[in-house]
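With one protein chain withheld, the remaining protein chains of the complex are depicted in position.
This part shows chain A:
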Amino acid sequence: MEILMILTVGVLVSVSTYLLLTKSLLRVILGIVLLSHGAHLLFLTMAGLKEGAPPLLGEEAASYADPLPQALILTAIVIGFGVTAFLLVLAYRTYKEHKTDDLDQLRGSADE
């Protein structure tokens, strides 16, 4: 399972990098979303998959899945959500002001 997940992470990172390099503002945002998915899965995989019970003491199991990466990922998901929401509104506002979402046309003027 770990091998499969690692390969999945590789695909997610590749695709998101490709999206980041495109000219469309929306694809860049989609790339960021995918990149955070990739990072979360990578984290979880590194801690080991399917080892022990969920990290709830009420289960009274002999061993539990590592709770620390889960806590970190939880924080990352929430932050990622905030960032994505902000980027979306930023894209919306940029489009309203400049009437384009093409990053090639959105570069600054030559004297900046």
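The definition used in the following text is that a residue touches a chain if its C-beta (ideal position, glycine included) is under 8 Å from a C-beta of that chain, and two chains touch if they have at least 3 such contacts; residues count from 1.
In this section, contacts and distances are computed from a predicted model.
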item: Protein that the absent chain corresponds to, by UniProt name, given "Na+/H+ antiporter subunit A", "Branched-chain amino acid ABC transporter permease", "Cellobiose transport system substrate-binding protein" or "NADH-quinone oxidoreductase subunit M"; value: "Na+/H+ antiporter subunit A"
item: Positions on chain A where the hidden chain makes contact; value: 1-15, 17-24, 26-28, 30, 33-34, 37-38, 40-42, 44-58, 64-68, 70-71, 73-75, 77-86, 88-93, 95-97, 100-104, 107-108, 112
